[in-house]
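A single protein chain has been omitted from the complex, and every remaining protein chain is retained in its original position.
After this line comes chain A, so read on.
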Amino acid sequence: MRLINLKPSRTNQLILALLPFLALLLAYALGSTARLAENPSDKLLPALSSIADAVNRLAFVPDPRTGEYLLWSDTLASLGRLCSALGISTLIALVFGMVVGMFPYARALLAPFFAAVSMVPPLALLPILFIVMGLGETSKITLIVIGVAPIMIRDLALKVMELPREQTVKAETLGGNSWQIALRVVLPQILPRLLTCLRLQLGPAWLFLIAAEAISADSGLGYRIFLVRRYLSMDVIFPYVIWITLLAVLTNVLIDLVRIRVFPWSELDKAS
């Protein structure tokens, strides 16, 4: 049989999916053992047991100085920033995306502006934000919004323009005015796309969050990683990176489940 026609069963699919993760883990364990055998005080690839110790210390033992459980307080701080930034971006993207996509005059006015703004490298703006807004939460949230919102606006505006012309004309012949068509025809069809768009922007959003926290913060996942870097604490950095990845993956899956649950037709439409 040709390779292109060989399909794995469900169990095999699961096994195959796990294989790269296990291979990575195994490679790490082997590398770590080899290095520690040579130099027991090696800090680069700490043993899995010392990583487990660090996780235990961070997650389940209160910090002697502040009395907080560091992993959870860091997670809370980071997620707070991330969620408020993504919430604001989503709202901005929804409003401007629909306006630019639906109204030719608004498109003429704003589309070139957003196209230019989305090309500005957000990290280059970070110093400006810190100077203007200070080192607090506002500048971090603003950085994520600036990094994420223009791309979301452009994506949504394109999606609005992709709606078949026939649909708008049909809605007009049913007596709909611009506002009604926006509310009942365009908005509901854009919302699932907004969720997908949000999903795709999770990666960049985390990037900007960690960059901002690395430079200036007193808590947060990115702050902790860059803090312990000074002591070469790989046993803290590794679990933090895995935890961040896990959070991002879970949010990704969750948003998609919400889309399918709330807009069942969007999944039907894809199949047809």
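Following the convention adopted for this analysis, a residue touches a chain if its C-beta (ideal position, glycine included) is under 8 Å from a C-beta of that chain, and two chains touch if they have at least 3 such contacts; residues count from 1.
Basically, contacts and distances are computed from a predicted model.
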item: Complex member absent from the view - protein name from UniProt, among "Molybdate transport system ATP-binding protein", "Lauroyl acyltransferase", "Spore germination protein KC" or "ABC transporter permease"; value: "Lauroyl acyltransferase"
item: Hidden-chain contact residue, picked from the options A:189, A:219 or A:251; value: A:189
item: Residue in contact with the excluded chain [from A:72, A:113 or A:265]; value: A:265
item: Absent chain, residues of chain A that touch it; value: 164, 166-167, 169-177, 179-180, 183-185, 188-189, 263-266, 268-269, 271-272
